[in-house]
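The block underneath contains the structure these notes are about, expressed in structure tokens.
All protein chains of the complex are present and in place, except for one that has been dropped.
Right, subunit A next:
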Amino acid sequence: MSERFGLAGLAVRMTVRAPLKLFSMGFLLALVSFLLAGVVLVRSGVEEATARGAKRLGADLMVVPQGAEVPLGAGLFGGVPVRFSLPEGIDRRIAVMPGVLVAAPQYFLSSAPASCCETGNLLLVGFDPSRDVTVLPWLSPHVRLKMETGSILVGGSVMKGTGAALRFYNHPFTVAARLEKTGMGYFDNAVFIPLDGVSAMERSSGSAGGVSLRVPWGRPSILLVRLAPSIVPRDMASLLERRYPGIKVLTIPGLFRENRLRMEKLARGQLPLAAAAWLFAVLGGGALQFLYWRERRSSLGLLQAFGCGKGVLMLLFGAEAFVLSLAGMVAGSAGAFFVLRLFASYFAVTAGMPLLLGGLDLSLSGLPWLWLVFAGTMAVEAVIIMFLMLRREPADLLRGA
């Protein structure tokens, strides 16, 4: 037998033992919160990934074959294996141009699909460690690439730890380090192999009935160009495109321009979306609360009969609506976070946008104001409904009139 309980205990009992009310209110707010938090999290996640990705590329320009922008997007943002090649010798010609500090070639290859005992469907990036600006500068000082052991680096989403063995085209490799996650498929889902290793892998391929690999040496997939500080990247891009037909030169901000435009559009749509969600919550939450209390009006009459004043009841059930709504909002936001985290790679591939979510606490840190606005609205609504209900006399409420 319970010893004694006060008003708060009464409200808690009336809430937790009314699963329909608990579920419907919580679910409604969780749904609203899921949608809103989803938009906020996508926006911040894309911005974070874009900023980090742009920084990590470590270059001012990216040179790609003309017409390769679409597959490039799939490779960069989704980490999807793509293959294309620049014109012959372009890397050497650009490297010696005045104002160019480094021209780092990279070869995009794909792992052999469905071959026995190999990891399939990965983007393999062959890079030159002596000219690299993308991967090695970000490695921790204690990471050493030992070429004789076939060292490779794997992206943050590749589930292989340091020292793990991997085989590509019948050639064994050892994971030297796993890169930190960036939200960009190019970094997270790819395997970075020094050119020596690519060469060895090409030689090993085709043996024992395996798939042959042909590397278009001298025709890299992309060229990452770092310029002298005095050079304006856009001017150099125009110059290179004029001088070398068949190439497309992208400035790094230009590479993410489409993402930025989409994010700006999303940002503009955020306020109307929040307003629509608020209206939905007000109408839905109001209807739910009204129906519930209409059914329970005899309970209100009873509480009044036993001495609970109108103000106390309004405060009590306003607070109850606040807590329920707040719990629903937090749950919905956390749900959006976990769903996004689960499907971040899928999102990056299908939407062609990088996505990087921070920790749960960091990701949700911008949302409490949203939770408070919605929970506050529900509480005010509960108070208004309670006020309207309590205009009747307790005797009428007791009779259910």
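Assume a contact is a pair of C-beta atoms (placed from the backbone, for glycine too) under 8 Å apart; a residue touches a chain by one contact, two chains touch by 3 or more; residues count from 1.
As a convention for this text, contacts and distances are computed from a predicted model.
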item: Which of "Succinate dehydrogenase cytochrome b556 subunit", "ATP-binding cassette domain-containing protein", "Monovalent cation/H+ antiporter subunit E" or "Carrier domain-containing protein" matches, in UniProt, the chain that is not displayed; value: "ATP-binding cassette domain-containing protein"
item: Which of A:272, A:307 or A:359 contacts the chain that the document leaves out; value: A:307
item: Selected from A:55, A:294 or A:399 as touching the chain missing from the view; value: A:399
item: Subunit A, residues in touch with the chain not shown (by the definition above); value: 1-7, 10, 13-14, 17-18, 296, 298-299, 301-309, 393-396, 398-400
